[in-house]
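The chains shown are only part of the set, and none of them has been moved.
Order as written gives the chain letters A and B; numbering starts at 1 within each chain.
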Amino acid sequence: GILVKNHLVIFDVAHLELTPREQAAIADVITEQPRYVLGSRVFHPEDTIIQTAHNRIGGQQFTVMAGPCSVENQAMITDLAAKVKAAGATVIRGGAYKPRTSPYDFQGLGETGLRYLRAAADQQGLDVITEVMSIDEIAVAAPYTDIFQIGARNMQNFDLLKAVGKAGKPVALKRGLAATIDEMLNAAEYIAAQGNLQIMLVERGIRSFDSTYTRNVLDVGGIAVLRKLSHYPVIVDPSHASGHADLVAPLAKAGVAAGAQGMLVEVHQDPAKALSDAAQQLTPAQFAPLVQQVQQIHALLQQPLT
Amino acid sequence: GILVKNHLVIFDVAHLELTPREQAAIADVITEQPRYVLGSRVFHPEDTIIQTAHNRIGGQQFTVMAGPCSVENQAMITDLAAKVKAAGATVIRGGAYKPRTSPYDFQGLGETGLRYLRAAADQQGLDVITEVMSIDEIAVAAPYTDIFQIGARNMQNFDLLKAVGKAGKPVALKRGLAATIDEMLNAAEYIAAQGNLQIMLVERGIRSFDSTYTRNVLDVGGIAVLRKLSHYPVIVDPSHASGHADLVAPLAKAGVAAGAQGMLVEVHQDPAKALSDAAQQLTPAQFAPLVQQVQQIHALLQQPLT
């Protein structure tokens, strides 16, 4: 049984052996409750707001997170921090531990990269989001980051979810490439069950039968459904969904139009020379007007309907 | 070989036997041209604008098409025409021939339904769009409709595409449930090759692995890609993508944000009692504010970036 706000949630009712006195104390029985009780809006109807050093994420806010796929060296991340800040970002992203398909690809700078990232963020007054891929990396990254990111490939790495749930910091959980909405909310529940409800849900595109022009299909319906079923902030990642720089803008705009409360965008000074994700990163010059348009759409959608 | 605007497009160059004089006459060779030469932007960079009695579809315009899944009787379609017109629609939709999964489901009113639909449209000064499922139905429907719709299940019914291409009226071609972008543009080419370039491309959601909460996944990236590769107007159909009324609004907004130049929405006075698609139709009261928001997003996106 799980205790949620003075409600005792019990699955598998057939297994129960309640005394008559216990049964008399039950006010009502909720039968339509999904298994992810902590993440569900049933007992928690209001939006979760995540408070970090520099941001309030969720609710009516729209949070812009941006930065390079990988932290490549100190100069680039220091320079990019200033540029994404100027464009409207309040969180900087950057990978130090990279989940690469091949073991022979660039695997990230590790703790050195984290140090560069933190310094660049502090100079600009930005929060940091960075990915951890294993339990050991949580302790290494904790001093440097404000938000832990769990990547799509690790969405159902349940031991990692439990460990990051115990780490006491906000977690951005990316949807697996072929994860259902229910599987994603159950994965979030692994984090929540450790007492950590500071969770963001990131839609970053799902696998489909056609990857000729778009690497993945951004599931905008999934964004709307997550907003409805759960109280956690929902973030759109148009960069990984598209796989191509010229599709990032339409996907970002579609994501916010569907209800996303933030976006996570890859930005690089010279994408063609990037050590990873060369095809899909935006230049700062492409990024700045996108932030403007996305914020305008978001503002428009907050206005009451007449 | 296909002649496009004074360019001779030749596939299968290896099969060619050109005389030296012919070869000398070739100004340049275009190698990156896709097979759908008539639909491609390579030779036709400007947007196609489709002119109907009451609409200019494409370019900077945003066209609202709405109406019931099926024309059920004369009273309902007459009443609905007034209501969707009041909400901002300029084209009325309504099915007279219905592609139903089971042969035992309601198959539509046929020509009687078309007559009701045309009368309702004329009363309100609206264009009509309606689906044809077979070659015979083209001649029957032609006097009643302004736009022929080819449904998702018939996207690669090539004989139907050829026949509707010869009929001399605009055609709205829906993307098949598992059709790639290239397959869709090649299907459109079957229509175009008959001399009819008045084609709209309709994104209506594709099959994915998760249909618990959304019937299909609206491919907003596909909308952006179609806008880039082709000059035809691109329309979003949020009703069939969602399968649930409460998801129609976020999908419609996402579609326009991704670049759609029109939307096709199912509206019914009393969706729960509809003879088909009961779950996903909007009431007129839900539809009116949606039109407003979608038009605001569209207007915002036409403004120049600063």
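FYI, a contact is a pair of C-beta atoms (placed from the backbone, for glycine too) under 8 Å apart; a residue touches a chain by one contact, two chains touch by 3 or more.
The structure displayed is predicted, hence computed values, not measured ones.
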item: Complete-assembly copy number [criterion: all chains share one sequence; 2 shown]; value: 4
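FYI, only the chains that are shown with their structure count from here on.
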item: Geometric centre distance via CA averages, chain B-chain A, whole Å; value: 34
item: Complex contacts: residues of chain B adjacent to chain A; value: 178, 180-182, 206-210, 212-214, 217-225, 228-229, 241-242, 246-247, 250-251, 253-259, 289, 292-293, 296-297, 300-301, 305-306
